[in-house]
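Only one protein chain is missing from this complex, and each of the others stays in its spot.
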Amino acid sequence: MVSAIQKEQREQEIIEMIARIKEPFKMASRAYKGVDSVVTVEGRSIGNGHFAVIAGPCSVESHSQIIDIAKSIDGSGAKFLRGGAFKPRTSPYDFQGLQGEGLELLRAAKKATGLPVVTEIMSVKQLEDYADIIDVIQIGARNMQNFDLLKAAGKINKPVLLKRGMSATIEEFLMASEYILAGGNQQVILCERGIRTFEKYTRNTLDLSAVPVIKRFSHLPVVIDPSHATGDARYVESMSLAAVAAGADGLMIEVHNNPEKAVSDGKQSLTPEAFRALMVKVEQIAEITGKMM
Amino acid sequence: MVSAIQKEQREQEIIEMIARIKEPFKMASRAYKGVDSVVTVEGRSIGNGHFAVIAGPCSVESHSQIIDIAKSIDGSGAKFLRGGAFKPRTSPYDFQGLQGEGLELLRAAKKATGLPVVTEIMSVKQLEDYADIIDVIQIGARNMQNFDLLKAAGKINKPVLLKRGMSATIEEFLMASEYILAGGNQQVILCERGIRTFEKYTRNTLDLSAVPVIKRFSHLPVVIDPSHATGDARYVESMSLAAVAAGADGLMIEVHNNPEKAVSDGKQSLTPEAFRALMVKVEQIAEITGKMM
Amino acid sequence: MVSAIQKEQREQEIIEMIARIKEPFKMASRAYKGVDSVVTVEGRSIGNGHFAVIAGPCSVESHSQIIDIAKSIDGSGAKFLRGGAFKPRTSPYDFQGLQGEGLELLRAAKKATGLPVVTEIMSVKQLEDYADIIDVIQIGARNMQNFDLLKAAGKINKPVLLKRGMSATIEEFLMASEYILAGGNQQVILCERGIRTFEKYTRNTLDLSAVPVIKRFSHLPVVIDPSHATGDARYVESMSLAAVAAGADGLMIEVHNNPEKAVSDGKQSLTPEAFRALMVKVEQIAEITGKMM
Partner (left out) sequence: MVSAIQKEQREQEIIEMIARIKEPFKMASRAYKGVDSVVTVEGRSIGNGHFAVIAGPCSVESHSQIIDIAKSIDGSGAKFLRGGAFKPRTSPYDFQGLQGEGLELLRAAKKATGLPVVTEIMSVKQLEDYADIIDVIQIGARNMQNFDLLKAAGKINKPVLLKRGMSATIEEFLMASEYILAGGNQQVILCERGIRTFEKYTRNTLDLSAVPVIKRFSHLPVVIDPSHATGDARYVESMSLAAVAAGADGLMIEVHNNPEKAVSDGKQSLTPEAFRALMVKVEQIAEITGKMM
C-alpha cells in the first residue's frame, strides 16, 4: 500500500534527484580527468603521489619572526611557507594583519629560504594588486562561496588553495572549485580544515573522510589543516599522522617560534621543535602510503 | 578534589571566557544604544514597533513577471519589493541572474507601485556600480563574513539587510553587523534565514529563537525569511505567523505568479493568492504583539 | 554527458530512494488516518483543535513545592501538571530525582488540584511498577530510540508523550512513535524540545518547523517544550507564542516557585507570575488559530 502522500513524496524525490545529477561538478570530476592532478610551484609538487607540507605562522608579525620560522621549517622538510598578511577576523576591532607590509616580509622569507609562499587573499582587489608577488593564492573558508572572488581566481595563472567552508558539504566544496576550473585555472588544491558541529572540545570537527570521498569523485589534490580544525596544538600530531594515513596529499600546519606570544591562534601553533619531531613521523607514514616527500 | 588536568582546563576556560567578553559587538549592543533602532525608506519603517513585509520573486525574470508580482503584493500590504538580479549559485553553470537588466526591471516595478526595492549585491564592485539605484542593499548568507564587502557597506548611505550565514552563530552574526556599523552606516536590518543542521525534511532549520536572543543583546531590527529557511511553500504560512508571534520586526517572503515555472526556487514561492491570505493572518498577530503594519 | 561515476551515483540514489519510500511510518501517517488524533485524559484533550498547556517544575522537590506550583498553574489555566521523579542526568553523581516518593507527591498535587500528571519513565521496569499511578507517561529525548521501552509503551493503556531525540530527524521521530502505535497504543503525543546545533546562545535550537512538517505527514498531536529548547526563561515567552502561532497543539513549560533555588534547571523556569502573564497571551493567539483552550 503506497499512499497519496507517499506518491507525492516519491515524485518530489525523483525530481530532486534528477536535478542533483544534472548539475554537479564537471571539470573537477574524475569522469572529466582520470589521472590525479598535480600542482607544481618552482619544482615543488602536490598531488599524484607528491606529498607536501605547508607550514608557518597564522599571522606574519615581524621580519625576525617570519625569517626565523621559515628557516626552521625549511630545515625540517616543509615545502612551502604559509603566513597571513590579510586576516579575516570575526571582530572589526581585532588585528587585521600587516597587509602589504606582511607580503613584503613573506617575500624576504622566501628569498632567505627558497620556500614558495602560500597566503590568503580576501578580495578581488587584493588579488589584482598582489597576485604577482604570491606563489599560491589561498581562498579562506569564509570566502568559499564568494563567487566573485572564485571567478577572478579562475582568470589568473597562479595555483589556488581553496579552503572548505565551515558548513559546506563536500559537494558544495567541489562546486566552488568548479568556479575556478571553469574560468580556466586548472591549478587548484583543496584544503579540508574542519567543519562546524556541536562538539566543544575541539574548535571544529576535522572531517578526514573528506579525503577518500574527494579522491573518489575528483582528481584534485587534497591537503589537511589540523591546526585550524582542532584549534589545539596538543591534537595536531595525531591528526596530521591520521591525514597522511588517510591518503591526503599534504598538510598545512601552523608553526610559531613563540606560540604564547603569537598575535593570533598561538594556542594551536606547534613550536619549531615539535614540528621537526612531527615531520619524522609524517615521513614514515607517507612512505607506507607510497607518497614522495 | 580538583586534579591538575582540571585546573589546567579551568585556567584555559577562564582565559577563553575573558577573551570572549573583551571583544564582542559594541555598536550593535543594547549597552551602546538602549532604544530599538528603526530603519526608514521613503516613509516605510522597520523596527521599534514598525512591522514590514518584504515580498517578491527569487529572481527577476521579465518585465511582465516583476510588474505583475509587484502590483499584487502591493495590493496585499507588502511594504517592500524583493527580487534577485545577481544570484549566488552553487554551480557556475546555473542561471546567474539578469544582472544590470534585472535592476532596470526592478526600477520599473518600483515606478509602477511605489514599492522600494531590496536586492542582493555580491561584490564591492557591484556595490560601487549599483548602490545608487537600489533602496535596500542585501548582503547574502554566503557573504556574511565577506569582510571586504561589509566594510564597503559601512561606507554607504543606504540601508543594508544582512542575512545570517548558514552556520554562523548569533554572536558572529552580530559581529558581522558590527563591521557595517563601525564603518559609519547605522541602517542595518538583520535577517534570519535558517541554519544548517542534520534535519532533511526542511532545506535549513529556521532558528526563531534568534529573535528573542537578538532582541536581548541588540537594538537592531530583525526580519525572518521563512521561504529560504524551509525551502517549501507548504511551511511558509506556519513559520511566518510564528515569526510575528516571536516578536520579529518583519518578514521576507518569496512570491511568484507562476511558481512551477520559476527559474529558481519555485518550490518555496507562494502564489499571490496564498500571500494575500497570509497577510490577513499576519496582521491579526502583529496587532496582538503591538506592532504597526 | 553523464559519466560512469555519475551513473553509479544515480543508481545508488534510486536504490536508496526506493528503500526510503518502502519503509516509512505507516500508522503514524496521514495516509493511515486522515483525521487529527486527539488524546483525552479525564476530560482534558490535546489535538484536533484542543490546545493544552502542561506546566510544572523540572524536578519534584518537596510536598509544599509541588502543591504550591500545581495550585498556581491550575489557576492560570494549565491543563496538566509536569514534574520529574526520575531524572536522566548526564552525571551519575547528580541528583537523580525523588523516585517513588516523587510520584507520591505528584499524586498529592493531583488530589489537591485535579490536574492529571505527566512524568518521565526511564525504563521498562519503572513502566511496569508505576504506569498505574501516572496519567501521561513521558519518554525522554535520550530514550527516543530505546526500542525496548517503546515496545513496552505500545502495550499499555496510557497516553505517551514522546520527546524528540536531540539529534533525531523528524522521520526518525515519527518512526519512534510508530513503535508505540504498532504495539497497539494509539494515544501518542509528540513533543519537540530543541535539537542540537552549533549555536551557543541557546541550549538547543528549537525546531518550530517540525510543527507544520509533522502536521503534513502525521495525524498525531504536537506539543512544544520551549523551556528545554532554549534553556533560558528569558526566551520562553517568545518561543511559546511562536509555537501557538505555528499551529502546535500544546506547550510544555517549566514553572518553579523559586527558580533560583531549584535543584535542576532553575535558569529556564518561569515564576508563577510570569507563567500567568504568558497564559493570557497564549490564549489570544490560540483563539486566532482556531484552537480551544
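Per-chain numbering from 1; labels A, B and C assigned in written order.
One rule holds for everything that comes next: contacts are C-beta pairs under 8 Å (C-beta built on N, C-alpha and C of every residue); 3 or more make two chains touch, one makes a residue touch a chain.
What you see is a predicted model; the values in this text were computed from it and never measured.
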item	value
Shown chains that the omitted chain touches within the full complex	A, B, C
Residue in contact with the excluded chain [from C:Gln99, C:Ser167 or C:Gln186]	C:Ser167
Residue touching the undisplayed chain, where the options are A:Cys58, A:Leu127, A:Ala246 or A:Leu270	A:Ala246
Interface with the undisplayed chain - residues on chain B	2-6, 9-10, 13-14, 17, 20-21, 24, 26, 29-32, 167, 196-198, 216-217
Footprint left on chain A by the chain that the document does not show	167, 169-171, 195, 197-202, 205-209, 211-213, 215-216, 229-230, 234-235, 237-239, 241-247, 281, 284-285, 288-289
In chain C, positions touching the absent partner	23-24, 26, 88-94, 122-126, 142-143, 145-149, 151, 165-167, 172, 175, 178-179, 182, 196
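Keep this in mind: only the chains that are shown with their structure count from here on.
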item	value
Size of the rotation, in steps of 5 degrees, that lays the CA trace of chain A over chain C	180
Chain pair, most C-beta pairs within the contact cut-off	B-C
Most central chain, Cα average position	B
Inter-chain centre distance, chain B versus chain C - centres from mean C-alpha coordinates, in Å	31
Length of the line joining the C-alpha centres of chain A and chain C, rounded to whole Å	44
Shared interface positions of chain C, touching two or more other chains	167, 197-198, 216
